[in-house]
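As you look at this complex, bear in mind that one protein chain is not there, while each of the others sits in place.
For chain A:
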Amino acid sequence: MAGAFLRRLGQTVFVLFGISVLVFAVFFATPGADPSARIAGRGASPETLAAVRHEYGFDRSMPVQYAMLMKKLFITRDLASFVDRGERVIPEVLHAAPVTMSLVGGAAVIWVFASVLMGTLAAATRGSLLDRVLMIAGLIGISLPVFWLGEVVNLFTQSRLHHSWAFSWVPGLGYVPFSTSPIGWFKALVLPWCTLAVLFVGIYGRVLRADLVATMQEDFIRTARAKGLSPARVLLRHGLRTSMVTFVSLFGLDFAQLVGGGALLTEVVFGLQGVGRLTYQALANLDLPLVMATVMYSAVFVVLANALVDILYAVLDPRVRDGR
């Protein structure tokens, strides 16, 4: 157990190191990326530029700059943005995390319930009209780009139909903390939740249906039926549970990458100041410390989620647990 833990830790450190070197190298390989002049301001004199370059250590060698950056990010934890001078990036990411967590958490609840319902219904009524309608609806959901869907939702709820009874309750774009107003929090997030969930409902519903259909042909299902269990019980207790393995592993990775900043487009479209929007902002104005912090944050989540998924496999599938 300890060995597995250490192995996992070693892998995590290796992955983080690799990603950080890559981000650093790509940043400095970008033409015009040197932030000195942008920090110094428009029309800065050569002396001011030199002073800024020295102050920020841009006159040092690349490995030294990399080491300084990592030291400020992980050891002294006082790494500051190149653009919003004085703004420390770690508190900034931590401040944005609850926004992303609220968005992704709510969307996940919607997409898990909706897709389980959709996949199970479709599998149970395989070949029927309902099955086809659900699967086509899923395909449409997958095909709608989230930024487009978000803008269309905004167009109707914020602009065209904002004054109608249906959408007059929709608040302006932005986030309301749960602690400030639980109702405000819900109102601000319900449309972003649904928008973000649409794609995943489609994918997960279709994946689950395919898995369920395959599982229902397995020997152990036949055995369950032979024992005289009701069709619903066979489907839900035996079929659905085993079919959830792919679902869970997909969920773990998707959830982690969304929490780590993958909900970027939804956050930008709905003006939610989460980790994704922070990443977008950092990329748009080439703010290396913020890019580095958000990428590291995201990588940690993905690695952690992988570990969690491995554990969940064992819980769901007895064959994994028993090492068979």
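Observations on the model:
Criterion: contacts are C-beta pairs under 8 Å (C-beta built on N, C-alpha and C of every residue); 3 or more make two chains touch, one makes a residue touch a chain; residues count from 1.
The rule we apply is simple: contacts and distances are computed from a predicted model.
UniProt records the chain missing from this view under the protein name "Peptide/nickel transport system substrate-binding protein", selected from "Peptide/nickel transport system substrate-binding protein", "ABC transmembrane type-1 domain-containing protein", "Phenylalanine--tRNA ligase beta subunit" or "phosphoenolpyruvate--glycerone phosphotransferase".
Considering A:19, A:51 or A:194, the position touching the chain not shown turns out to be A:51 (whole complex). Listed residues A:43, A:63, A:127 or A:228: the one in touch with the omitted chain is A:43. Across the interface with the omitted chain, chain A contributes residues 30-34, 36-38, 40-49, 51-52, 55, 80-81, 83-87, 92, 95-96, 151, 154, 158-159, 162, 171-174, 268-269, 271-273, 277-278, 281, 284-286.
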